[in-house]
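Here is the structure we will look at.
The other protein chains are all here in position, but one chain of the complex has been omitted.
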Amino acid sequence: MTVDPLHILIAAAVSWINFVTIDLIFKLPERGGVSGAREIARQIEDGGGALHGGYMMGNIVSSPDASAGTLLAACGVYIAGIPGGILAALLVYVGNRICHDPGYAGTTGALSATFIVYGFSLLGFSAAEFIAGMVIAILTIQGISAVYASRLLSTLWRWRRA
Amino acid sequence: MNLILAAVFTFIAIAGTLGTIIEKDPFAKLISLSVIAGGVIPFIVDRGYLDVAIAVAIIAPLSTIFLLFACRRDSS
Partner (left out) sequence: MAQGVNTEEAALIICAGIAAYAAVRILLEKNTLRKLPFLNVLSFAVAGSIALLLPHPLGIIAAAAYFIGSTLESNAIASTYAGGIREE
């Protein structure tokens, strides 16, 4: 099956919405979970970014969150269907506890992504497109401009709090 | 893995090595070590040695963490 760029873009958008929504639900931008996340947020703020967006970006670096869950779930579904996605969710849960993170953002993101990716695979998408899509999605948040990404996340956080 | 992909991952490993040499801050050097590991592990996976890949993927970060513990002990 030859590659369809539109599929990959749609997969990227769906992955972005999945992980940002779940991270906002679990209040990742509220505060830095560990000292490393707080320090990263401070540096981003010093560089011109927004603090709450920086907290979320710091939390993404320090512990597997919904973005990691979405990626690993896509990998799981690609290799082994729904059982693979559930195994990925279990590994994310273990990873969270190893990183001293008591939250469930990662596990929830992984479980929701498992069913979303499987559902899209019934519509003709491939789970590989979701793997590439999720990498593109995290690139837009962590990998282009910390300043603009943190401002966008802070704006979304303000909406969530309202 | 075709030649282009091999070249890209080799580039990543070389970029990490350059980082270790050029960077002055020791924490930046540790980050560059992580980049080297990221460039090398796909080659291990491509050959089928998944257990070796899992071992390297666990041992490399663990060594960095122990290194940081040792440095923290020294300075405090």
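First chain written, first letter: the chains are A and B, and each begins at residue 1.
Here is the rule we use: a residue touches a chain if its C-beta (ideal position, glycine included) is under 8 Å from a C-beta of that chain, and two chains touch if they have at least 3 such contacts.
As the structure is a prediction and not an experimental result, all values here were calculated from the model.
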Left-out chain, listing which of the shown chains it touches: A, B
Absent-chain contact - pick from A:M1, A:L122 or A:A162: A:M1
Sole residue of A:L28, A:I131 or A:L156 that reaches the chain not shown, by the stated touch rule: A:I131
Missing-chain contacts mapped onto chain B: 1, 4-5, 8-9, 11-12, 15-16, 18-19, 22, 25, 27-28, 30-32, 34-35, 38-39, 41-42, 45-46, 48, 50-51, 53-54, 57-58, 60-62, 64-65, 68, 71-72, 75-76
Positions on chain A where the hidden chain makes contact: 1-4, 7-8, 34-40, 43-44, 47, 57-58, 60-64, 67-68, 71-72, 74-76, 78-80, 84, 87-88, 91-92, 94-95, 98-99, 126, 128-129, 131-132, 134-136, 138-139, 142-143, 146
